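Submitted below is the structure of interest, expressed as structure tokens.
Right, chain A next:
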Amino acid sequence: MNDMLTSRERFGLLVIDEQPDRCNIMPLITSHAATVKGMKLRDYYTNGENMARAQIATVEKYEHDAISIFSEVGIIAEAMGSEFEYPENDLPILRTPVLEKKDIEEIKLPSPRADGRLPVYLEAIEYAYAALGDRIPILAYIPAPFTTAMMLSDPNKFLIQTIREPSRVESIVDRSLAAAIELCYHVIDAGGLPIIVDPLASSSVVSPKTYRQYALPSERKLVDFLHRYDLDIILHICGDTSPILDLLPQTRADLISIDQVNMQQAIDKLSSRVRIIGNYDTSRLAFSTPEDIEAEVRYMVEGALHAKKGYIAATGCEVPIKAPEKNVVAFIDTVKEVGWYWV
Partner candidate 1 sequence: MYQDLTPEKISLREWSRQFRMVGDSEIRQFKYYNNDEWGIYLSPPATFMVYGSRQLKKLKFDNSLAALRLWGFTFNESERLFRARQSGKRIIAAMGDLGTVPVIALAFPDCIPFYPDCTWWTPFFNESTVLLDKASELGTPEASCFVRSTLAAFHKMAYFPKPDILFASTGASCDDYSCIMQMVEDMGYELNWLEIPFRRQRRSLHVPEEHTVAESGFEYPKRFETYLVDEYKRVWQKMEALTGTGDLEDLNASIEKNNRIRRLVNEIKDLTQTAAVAPFPALEMMIIEFGNLYGYADIDEWLDILKMIKQTIADRVEKGIGVLASDAVPLAWVTPTADPLLLNIVEDLGGRIVATEYVINQALTTIEEGIEPFHALARSFMNASLIGSTEERVRQIARGVDSGKIAGVIITNMLGCSHCAMETRLIEEKLKNVPVLAIDIPAPLGITAQLRTRITAFIEMLR
Partner candidate 2 sequence: MNLIGYACSYIPVEILSATGLHPYRLLHGAFDLSKEGERFVRVDACPMVKSNLAHVIKNQAKFAALIGSTGCDMSRRMFDILAEHTKIPVYVVNIPRTDNPAIYNDEIDWLAKQLEHFTHKELIAEMITDEISKWEARRARLRSIDIKRAAHPSLISTTDFHKLMSGYHKGALSDEITQHQDPTDKPRVYLLGSAITYEANHILQLIEEKLRIVGDFNCGLSRPLGIRIKEQSIDGVKKAYYDQAPCVYKRPHQRYYEFIKAETVRLGCTGIIAWTLDYCDVHEFELQKIENVLNLPVLRIRSDFSFQGLSQLKTRIEAFTEMLCTRI
């Protein structure tokens, strides 16, 4: 069947509880776009126009339903002073967390138009929005406060502090929340729909208790702030979130993106309250064959398509940078074959 709607129209229907022509397809195609465009990764994440061009080329190639402005979760931390190294063909690497040099009280809130690579992100959003904003959502990934907090610190020390120095962790998270909000103001004005990503709050990284204590409240505050704008907010947490599935609706996010979770379990627990996004295993995109991917994606979509509040077919995490294009195509084409609501 041919698409009847643009991606913009399709997503617009989903978030007002209407079934679109087919389910939205939003694999987390972030830095993989550089591969599609034949661009060095450093050129991708240090130049907004490049990032946008790569994303546009990717959407034109795969015809999925979102542009994803993102490279990695350190951007806010970097703008607050953490130092990153930029390998030519890899993602930025955290070298010196700012809290190794300064105390949290000394860290200024970043200026999104000036600090770190935040201007790169904003430029990418503006470029993509000007090019395709009428027909496709421009998703702007916002590192959640807990994840940013860990990128401001030595991660190991930070994790210990979550147990030993809760008030310090809270103040770092609060500062990170303020920075995230400041970034969101600019992201929204640029035309991006913020999607909150909190990979370091995953149960693969921290305990449910730690999640409940630090990550969840800050996610909720960020969601609440964005709800002032009446925006529909996606929360993505990578890895295994099975232990915190029941907690996720407390964030008040409108769409929850899951990774290593049993889809049926997620549907049972969440689908009457939020729209579900997920959750094809991205490693399969890197190492499997189109035939296997087709069978697996078909199974996934058929099981999730009629989730009560709606479903977006996606990968559980970012599409691997070097994933073979034919595999990504197999994923998208399969959803386009089986993911129809209007017949």
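Keep in mind how these were chosen: all candidates are chains of the complex that A comes from, given by their letters.
The rule we apply is simple: contacts are C-beta pairs under 8 Å (C-beta built on N, C-alpha and C of every residue); 3 or more make two chains touch, one makes a residue touch a chain; residues count from 1.
What you see is a predicted model; the values in this text were computed from it and never measured.
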Result, touching chain for chain A in the complex among 1 or 2: 1
Candidate 1 partner contacts - residues on chain A that touch it in the complex: 4-6, 8-10, 12-13, 16-18, 20, 129-130, 133-135, 138, 185, 188-189, 191-193, 228-231
